[in-house]
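For this depiction, one protein chain was excluded, whereas all remaining protein chains were kept in their positions.
Then we have subunit A:
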Amino acid sequence: MTGSGTVMQALYKEVVLEHYRRPRNFGDLPDATHAEGGHNPSCGDQLQLMLRLDGDRIEDARFTAQGCAISVASASLMTSALHGKTVEQAFALIGAFTGMIRTGEAAPELGDLAALRGVHTLHTRVKCAALPWQTLQALLNQAQLDAGHDEPGPGRP
């Protein structure tokens, strides 16, 4: 922190603090069709992700969380990006986001999510940013199985 502005300050100032203090889509989704919990046992962060799916389209996405600013901001941005997307587009977004926090390269479809690009330099925080996305992956995989799809989404183990 001493010295000139730092990577952390820049990252937090740009978007993280704003979304941490005023997370978008925060709260329960009473008419959710799907829900999934995410948990990071090493730090205790917890997240509950709720989606309302109409067929293949994500009509609404909300979350509740007890976590650090990066995980909350990541969930806030993620749920905003999911509105109106198809499940297929959501899987593509998971791939793009996961790639970005690993490499620092932001694919164009990430839009506002590119603001979290800087996380890739913070080795200890990558898992914080990834938690909502891992939860989403698990939720969508389950949704596809429920819908009777033979082929699970990309990235399913």
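The rule is short, and it goes like this: a residue touches a chain if its C-beta (ideal position, glycine included) is under 8 Å from a C-beta of that chain, and two chains touch if they have at least 3 such contacts; residues count from 1.
Here, contacts and distances are computed from a predicted model.
Per the UniProt record, the chain missing from the shown structure is "cysteine desulfurase", taken from the list "Glycine cleavage system H protein", "Ferredoxin", "cysteine desulfurase" or "Protein TldD".
In the full complex, subunit A touches the omitted chain through residues 1-2, 6-9, 12-13, 17-18, 20-21, 42-46, 66-70, 122, 124-125, 128.
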